[in-house]
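Data block below; observations after.
Taken from a larger complex, these chains appear in their original positions, while the remainder are omitted.
Going in written order, the chains are labelled A and B, and every chain counts its residues from 1.
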Amino acid sequence: MSTVENELHKLGLALPAAPGPVGSYVTAVRTGNLVVTSGQLPWQGDKLAFTGKLGSSLTVEQGYEAARLSALNGVAQLKAIVGDLDRVRRIVRLEGYVHCGRDFRQHPQVLNGASDLLNAIFGERGKHTRTAVGIHEMPLDAPVQLVLWAEVE
Amino acid sequence: MSTVENELHKLGLALPAAPGPVGSYVTAVRTGNLVVTSGQLPWQGDKLAFTGKLGSSLTVEQGYEAARLSALNGVAQLKAIVGDLDRVRRIVRLEGYVHCGRDFRQHPQVLNGASDLLNAIFGERGKHTRTAVGIHEMPLDAPVQLVLWAEVE
């Protein structure tokens, strides 16, 4: 088992199957030493674990969990591309789109659900850049959408 | 004529001139083997073929056409950079920003207008990752804004 998956197991998490697309595209592409994923949602099997808007129908704690789960799906996409997560040299970038209601300001706390997971399982290699913007209407009513960019061997 | 442009012609489409910028920037840049475009709008000559919000003043079918046209403009940007579209090795990423009204959820169906075109003309090389987010207010009242990332020879 890879070091990264071992860290996941310590957290009581198992890597899910990489979720498929919801349109005519693919879920991850490698170009040179870079891998980029499509937008990742909080899929749990074939349904979204959360739907709705932060600050309206969802709490920051639920948003944190949704971000964590979306990041876990993103890591599954990376594994599907590189085969072994120990071949990930660096998480380069996390794009964070947060579905939210009026006057919501806690995007960083929500996205920490993804960042904390990446930092925990990849260690130094998990230190990533981040964007955090609010989205007024999201596909499938998903509370977050994330994109991972990684440098791989 | 390149294979890609031949496929365009089969669809009854011709490559437009690459639209210019609407501010103090350029419309595409190459770095190493990657090309990234600026945000592409549904320009038809010097005017936008569609304006407005999906789910308010525009139908999903109109959005699909707007996305298709924006993607065509993006392909024109790629050609302006690489000269011959057969030198595009892979469409890496399509960023999809959809100008929409309240409770709109059909971003994927709109963006398929772009994805279907890329898949049709580039074939296997057209298989791309995608993001799909809703935007409440878009420059020029454009219904979609797209960015293409491509790996080139």
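As a working rule, a residue touches a chain if its C-beta (ideal position, glycine included) is under 8 Å from a C-beta of that chain, and two chains touch if they have at least 3 such contacts.
Bear in mind the structure is a predicted one, so any value in this text is a computation, not a measurement.
Colleague: With 2 identical chains placed here, what is the total number of copies in the full complex of this structure file?
Modeller: 3
As a convention for this text, only the chains that are shown with their structure count from here on.
Colleague: Taking each chain's centre as the mean position of its Cα atoms, how many Å separate chain A from chain B?
Modeller: The computed centroid separation for chain A versus chain B comes out at 25 Å.
Colleague: Inside the complex, what are the residues of chain B that reach chain A?
Modeller: Residues of chain B touching chain A: 32-34, 55, 90, 92-94, 100-109, 111-112, 115-116, 119, 127-136, 149, 151.
Colleague: Please output the residues of chain A touching chain B within their complex, sorted ascending.
Modeller: 21-29, 31-32, 36-39, 95, 97, 135-141, 145, 147
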